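Below is a slice of the complex: some chains, not all, each in place.
Just so it is clear, A and B label the chains in written order, and each chain counts residues from 1 on its own.
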Amino acid sequence: MPVAGQVVQPGSWAPAEVGRIQLRGVAQVALSASPWTGLLFTIALFAGSWQIGVYGLLGAAASTAAAAVLGADRDGLTKGLEGYCGCLTGIAIVVRLDASWRTAVLAVIAGAVCSVLSAAAGRLLGRLGLPALTAPFCLVAGALASALPTSPAATAPPIPTVGFTALSAAELGRAFCNDIGQVFFLDTWYAGLLLLVGLLVASRTAALAAACGSVVAILTACAMGLPADRIAEGLYGYNAVLVAIALAATFLTLTPWTAGYATLAAVASVPFTAAWQAFAQPSGGSPFTWPFVVTTWLFLAAAPALERPGISFEKAK
Amino acid sequence: MPVAGQVVQPGSWAPAEVGRIQLRGVAQVALSASPWTGLLFTIALFAGSWQIGVYGLLGAAASTAAAAVLGADRDGLTKGLEGYCGCLTGIAIVVRLDASWRTAVLAVIAGAVCSVLSAAAGRLLGRLGLPALTAPFCLVAGALASALPTSPAATAPPIPTVGFTALSAAELGRAFCNDIGQVFFLDTWYAGLLLLVGLLVASRTAALAAACGSVVAILTACAMGLPADRIAEGLYGYNAVLVAIALAATFLTLTPWTAGYATLAAVASVPFTAAWQAFAQPSGGSPFTWPFVVTTWLFLAAAPALERPGISFEKAK
């Protein structure tokens, strides 16, 4: 067993520990460190398709291994903090290109770059007291999305209509589940529900925050008159789900005040997501989770300045 | 009356004080804290159209109220520093969409988001010794501009011609006034003049800086060969006006050196504005006052490093 203070090589880790770190890496996409959550998330990925599952695990492993080789902080490593960006990057690559040896090599290199960017983001943002969130993934995936051949034709961004969007019950249900599923690029209702159950295993607060974030996002998107089919695909809500988990269940202590604050942030993330899509689509890009990252940074940075007497905004993590 | 150190609820303020804060919020768009300036600015807004006036006041009120509820710094609040971004956001919304209950609700929510972003900007930029300026407004208005339906068709950016642009005397007069008016999205000569008088009430230096900034911008735009009709609309000069007020009359002590430095900044803001318009227009966007914000940040950040012996660059505010 490793002695504290000693330099530990990845090879000295027990297989069970490696598996747990791997699952935690998947769970950290939704800011959870529970391996059980990671296990349910992994099942949800394979429920999407075996390619998504395999590339998600491959990306997480590549990024974690690169971080270990480059000598990253061991504590963050065992919590899975070096895996989630690689996991999302691997999925983003296989969704866009198809599974092949060539894309597998790309996923491994991209995962390694993620671990360098995570270290950079940790240093640069640490001074501001902000977490890196999924920014390394967004940078790598954004660069690849613009540089690589696009499989689908880049479509024109939808023009929202003036007036409230009405959703059928089926669309509403799909939107609720897909808002959660799209965090992992998944668009089937059962994958979204599996992810929600995975969150519930780790923390009831996180699951409740995700569900509320999804509802808030649907209401906001409907009020903005955004197209019903895209709302049902979950394209406007996955950032709100992550914002809600981050602000209400992870970085701030949950009180009625912070719940209202997180709701405002989730509302704000929806036009931000729509704007980023309109901006990125002409060049075949995607906002990925940038709207989540930027909204959370801004609302976290504002939190101490807006502190109320008797209510403390504290970072739970 | 509130005792120092006690927590003050917005409800405990006298109506006269609330009105003064409201007017200061409008005045702070041009970096002034005088309620008389705010009164003249408000008249100029109503001279543009009653909708612009109402939404400007509504946005300023929403943003100030949200900041008060969220517990923002009372000193900045009474100076109107929580109002100006909401004021501009309200105007940007009513200019793009039309006045209705729905856009009024949007203006109130957007104003509230502005106050959160102002707090975040204050904290993040405060470490660098830089003011937030209108960055929160630019972020909110930029996101809404991309996300919301565009009323006018997005036009192609104009292609500048090689050669000096010649303006008629009428165009010159309109350009001079509109450079100031466009700070508030106004494009009538009398609105611009009213704003200039409003500045004069608070500070002769600020009014002179605004006038000089407008002249410098017109000369630069003509030298660049930009189209005459857009110069006359004030589309290239409103950032230069704000840059001149910020550098020559607000944040640096006015000397011949700083006047030259502010002139260079005002000149630089014109191609920057034209570039940002060319960049943002294909997706129906607008640079808003980003060129002013970024130019002022860079020239303020450079000021201490470029300090000359015997001449101090000091922040007047």
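The rule we apply is simple: a contact is a pair of C-beta atoms (placed from the backbone, for glycine too) under 8 Å apart; a residue touches a chain by one contact, two chains touch by 3 or more.
Please read these numbers as outputs of a predicted model, since none were measured by experiment.
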{"item": "Copy count of the single sequence across the entire complex, 2 present", "value": "3"}
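Quick note on the criterion: only the chains that are shown with their structure count from here on.
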{"item": "Approximate Å spacing (C-alpha centroids) for the pair subunit A, subunit B", "value": "35"}
{"item": "Subunit B-facing residues of subunit A, complex", "value": "128, 157, 159-162, 224-225, 261, 264-265, 267-268, 271-272, 274-276, 278-279, 282, 297-302, 304-309"}
{"item": "Touching residues (chain side subunit B, partner subunit A) in the complex", "value": "7, 70-73, 97, 109, 112-113, 116-120, 122-124, 127, 142-150, 282-285"}
